[in-house]
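Removed from the display is one protein chain of the complex; every other protein chain stays in position.
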Amino acid sequence: MAATETRAPVASPNGGLAGVLDSEIWLGRLMIAPAVVYIVALVGFPFVLALLYSVSSVTVGSPELNFVGLANFRRIVENPTFWEALRNTFIFTIVSQVIVLVLAKILAMALLKDFRGKWLVRLLILLPWVAPISLGAIGWLWTFDSIYSIINWTARALGIFGPDTWPIWLGQPNLAMASVILVHVWRLLPLATVIILAGLTSIPQDIHDAAEVDGAGFWRHLFVITVPLVLPILLVALLFGIVFTFTDMIVIFILTRGGPYDSTQVLASWAYFTGIDGGDLAEGSAIALFLFPLLVAVAVAFLRLARRTEVT
Amino acid sequence: MQTVETVALTKTFDSVRAVDGIDLAAREGEFLVLLGPSGCGKTTLLRMIAGLETPSSGQILINGQDVTGLPPRARDIAMVFQSYALYPHLTVFNNIAFPLRAQGAGKAAVHDKVTWAATMFGIQTLLDRKPRQLSGGERQRVALARAMVREPAVFLLDEPLSNLDAKLRTSARDELQLFQRQIGTTTIYVTHDQIEAMGLGHRVAVLNAGKICQIGTPQEIYAEPTDTFVATFIGAPPMNLVAQDGAIVGFRPEHMQLAERVAETAGMLVVPTRMHRIEYLGADELVYGTLEPPFPEEKVIAKVSTSQPVSAQPGDRLEFVVNQRDVKRFDRDSGVRADAGGAA
Partner (left out) sequence: MTPAAYKLRRIGGDCAHVGILATFVIFTAFPFYWMLITTFKQTRDLLNTENNPFLFNAPPTLHNLDVLFGDTLYPQWLLNTAIVGVAVVAITLLLAVPAGYSLARLPGRWAQHLAIGIFLTYLVPPTILFIPFSRVIAVLGLQDSLYSLVLVYPSFTVPFCTWLLMGFFKAIPRDLEEAAMIDGLSRFGAFVKVVIPVSTAGILTVVIFAFTLVMQEFVYALTFITTSRNYTVSVGVPTFLVRGDVYFWGSLMGACLIVSLPIAVLYNFFVSRFVAGFTVGAIK
């Protein structure tokens, strides 16, 4: 429906105001304005500030903005921790997202059919998303504990671990990364599943029926019909997941504080330790800003891909 | 041998019998139409034959083989859906090729068969397009090509013309009929449109509330309906049904003739009518009126050709007569045909 000019109100008691309340164009602008203003103020403005800080020498102690050019960035790039953190960020993000996507796809498909007790299953599967992540992570802290780890206890009881095998989940570099990824996957699985389930239910049943009649077996049906049609939503879920994981630090903060020996340090957590714990606001901002170009690149790539896979 | 047979087929949904013990048989090469109002069970019946619904009880046989426990792909059938169900992300070529590839056909065989099917429906120039770039009529042909390409034993069609606009529907109906007669594959076709049913089918099965009321050629169904449901469902406007002498008497609108225009009215049924409206439809006129004694005060409609129009004013009393052979008698309580001539 195309909007035309403001309709002149007919015998309206409020005069001009009623005109606005009826006009499609002006009402639209008015209604979205508060949200836009708020977001510009609370996202745009601090973002600009972050940019300013990163090229200054601001600390908590001396909050003056002394312009130092790219000195902060240079210092960061020369710091070996940066490269470690960058590498970890990528590993953390990519591995966890791939795992989440595959698992969520399987789980979503399993949830498509109606069955008895489905509401209970759904409730239990939602739990990781619903619990505050900091608290859920603490639960995992105990699960990974070096002495009391329930995983180790169970594995030893079942005979999977011999008497010499006792992995220190959060103490050994590779295991720590694996543990952190595991908890992050655990936390994102419900939301990813819900999103993919949304995509799956939007495929008309007719298409599935036609594929059945046409003779498609399980795998052909899945890969030639279902997956391509879910792809737009899969990409949206992946995009959200990547952006979210790339910038997240809660799990790492609680489980490992970035250790052992920075093996689970990611850019986000490092920015926190430098900026808030360390008080160096400028360097902290600069570290965090390294996230931005990568995010933009990812978002642009995905938006383009998503547009190309649209089928209807 | 019967190509498709159902034996006491029943489907119950939550204590509602959608399909109630249906015995059906479609002969080889036959175009069988399942006709009925919405909710009569015709689509459920079709889907059970296809294997998309599991029967609550009963059997389905295709070419003599019991297929009741088999999935759709093992039944040698093809189906055209009301929405066509074309795969939106695949090209027309790949849509038609899909069933062949699912069977594991080789690349050359696929190419040849797809081209053959596409040419048969005149869509060979559209092979690189996607469904969203096609018109409704083109999509329908792609759906038909996809169904035909495997040369199955049975075609199942679920109201494939209902998504087309009226003008297109007539020509599509014509093409469909030609196509089926040419190919000769047994076809089962579901529709609620009685004109489609009469025009397309070798035989028509009229369904109501999960049961078959009557099955026969269009002529049989029209001329000798077995109950009042069939009598009023087929024919537009429907057969006039009037209570008389403890039974129900029926006669079709076009069989009502003005007494003054008939030479010999002896033995005919006299239908005195008080007319209140005439509707001009072009080729015919519909005369709406109310019956006069000795009939109860019921509404009737007469259809008269405009080559000999009725000239009368609202409120005039007209005397119609109906030839006795065109008068059908039905039981007052059950609606079942009471006089001889009720065909099976």
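Here the chain labels run A and B in written order, and each chain numbers its own residues starting at 1.
The criterion applied here is as follows: a contact is a pair of C-beta atoms (placed from the backbone, for glycine too) under 8 Å apart; a residue touches a chain by one contact, two chains touch by 3 or more.
As the structure is a computational prediction, the values presented were derived from the model and not from experiment.
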Which residue of A:Gly199, A:Gly215 or A:Gly258 touches the chain not shown here: A:Gly199
Contacting the left-out chain in the complete assembly, out of A:Arg122, A:His208 or A:His221: A:Arg122
Footprint left on chain A by the chain that the document does not show: 1-3, 18, 21-25, 27-29, 31-32, 34-36, 38-39, 42-43, 46-47, 49-50, 52-53, 58, 63, 103, 106-107, 110-111, 113, 119, 121-143, 147-148, 150, 153, 157, 186, 189-190, 194-195, 197-199, 201-202, 232-233, 236, 240, 243-244, 247-250, 253-254, 267-268, 271-272, 275-276, 281, 284-285, 288-289, 291-292, 295-296, 299, 303, 312
Those residues of chain B which, in the complete complex, touch the missing chain: 66-71, 74
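To be clear about the criterion, only the chains that are shown with their structure count from here on.
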Separation of chain A from chain B, taking each centre as the mean of its C-alpha atoms, in whole Å: 55
Touching residues on chain B, where the partner in the complex is chain A: 50-52, 71-73, 77-79, 81-83, 85-89, 98-99, 101-103, 130, 132, 146, 150
Residue ranges of chain A in contact with chain B within the complex: 204, 206-207, 209-217, 220, 224-225, 228-229, 309, 311-312
